[in-house]
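Then we have chain A:
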Amino acid sequence: MPDETKSPSQHPPQGDSKPSAEKPAAPATPPKPAAVATPAAKPAAAPPKAPVPTPTPWDSPMIAKLRRTYGSGIEPLTYAGQNYIVVDRSLIPELLYVLRNEEKFDYCVDITAVHYPQREKQFDVIWVLYSFPRNERIRVKAQIADGATLPSSVPVWPAANWLEREVYDMFGIKFEGHPDLKRILLPDGWQGHPLRKDYGILQQDNQWVQINLGIESGQ
Partner candidate 1 sequence: MREFIQYITSYLGSNQTPGTAGNIFWVVVYVLLVFTGISLGVIAMNWLERKILAHMQVRLGPMRVGPHGLLQPFADALKLLLKEDLIPAEADSVIFWCAPFMVVLAAFTVFVVVPFGPTHAITDMNIGILFMLGVSSLSVLGIVMAGWASNSHYPLIGALRSSAQMVSYEVAMGMAVVSVILMTSLNAVGTGTLSMIGIVQAQLAQHEWFIFKFFPLGLIAFFIFAVAMVAETNRAPFDLAEAESELTAGFHTEYSGFRWSLFFLAEYGAMMAASSIAVTLWLGGWLRPFPNMLAGAGWDQLFSFIPGASFLFLAGLCFYSTARMPKHPYFRIQTIGLAGFGALLGLVGLILFIPPVRAWVQDIFWFSAKVAGFMYLYIWYRGTFPRYRFDQLMKMGWKVLLPMGLGILILTAGVALYQQNLWHP
Partner candidate 2 sequence: MAPVATPFFFYLLSALMLVGGILVITRKNPVHSALALITTLLAQAAIYLMLYAPFVAGVQIILYAGGIMVLFLFVIMLVSIDRSIKERQFNSQWLIGVVAATALGGLLIAVYTKGASLFPGGPVTVAAEGDNTQRVASLLYGQYMFSFEIASLLLLVAIIGAVVMAKKRI
Partner candidate 3 sequence: MTNQNTLSHVDLETPEKPFLDANELVINMGPQHPATHGVLRVILRLDGEKVLGLECVIGYLHRGVEKIGEHRTYTMFNPYVDRMDYVAAVSNGLGYCETVEKLLNVEAPPRAQHVRVILTELNRIASHQLWLGTHALDIGAITPLFYTFRDREEILKIYEKYCGARLTTHAFRIGGLQYETYAGFEKEVKNFLNFFRPKIDEYEELLTTNRIWLERTKGVGKISAQDCIALGVTGPVLRASGMKWDLRKAQPYACYKNFDFEIPIGQNGDTYDRYLVRMVEMRQSVRIIEQALGALPEGPIMAKVPKVMKPPAGEVYHSIEAPKGELGYFIVSDGSTQPYRVRVRPPSFVNLQALDLMCRGQLVADVIAVIGTLDIVLGEVDR
């Protein structure tokens, strides 16, 4: 088990319980504040062939405009032909409003999160956006620490309702101002948030199962 390795390790994490799979997780790239540190930014521990693709900056009139207002709070990157912006958490509701109202990203495709237990800011929260008028996709990514909250984007896109509930259910990230933030896929009263890396794949809320289903846990 790779433990506490700052440098990304290549050997596959075997065994299915990965207790605190903590692998790659950007090695805390210090430089910028809200920074970058997409999980994979530098770590390039060289798979032998071909230069490893890394996210590269991109630019467009939209980015230029956003840059003007938000300065270094945003960092536009592109990977595999897909554009995304890493933004500072403090910009979150505002930037989303701007993206929807001014840049016509009117369709919130998905909201999800990724857990990096190694990092100080453990969670990436990702909005996948699409603009019908521009036929363009963009992802917005913000990093938050465990226990921190995010403003809800339900007022921006009503579609965010269930998506945020799912993120809350699976990661325990709270969205402030969400109309009805409760578990969606798991039963109310379940302990733990399964998609966190420290939640083992075989783990379950045995107590809940015993009380509510009246069976000894099957596992």
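These made the cut because all candidates are chains of the complex that A comes from, given by their letters.
The rule we apply is simple: contacts are C-beta pairs under 8 Å (C-beta built on N, C-alpha and C of every residue); 3 or more make two chains touch, one makes a residue touch a chain; residues count from 1.
Note that this is a predicted model, so its numbers are computed, not measured.
Trainee: Which candidate, 1, 2 or 3, sits against chain A in this complex?
Mentor: None of the others touch chain A; the one that does is 3.
Trainee: Help me check something: in the complex, which residues belonging to chain A touch candidate 3?
Mentor: For this pair, the touching residues of chain A are 8, 10-13, 16, 18, 21, 23-25, 38-40, 43-45, 47, 52-55, 79-80, 82, 100-101, 104, 106-110, 112, 114-115, 126, 128, 132-133, 135, 137, 139, 155-159, 161-163, 166, 170, 183-187, 194-195, 197, 199, 201.
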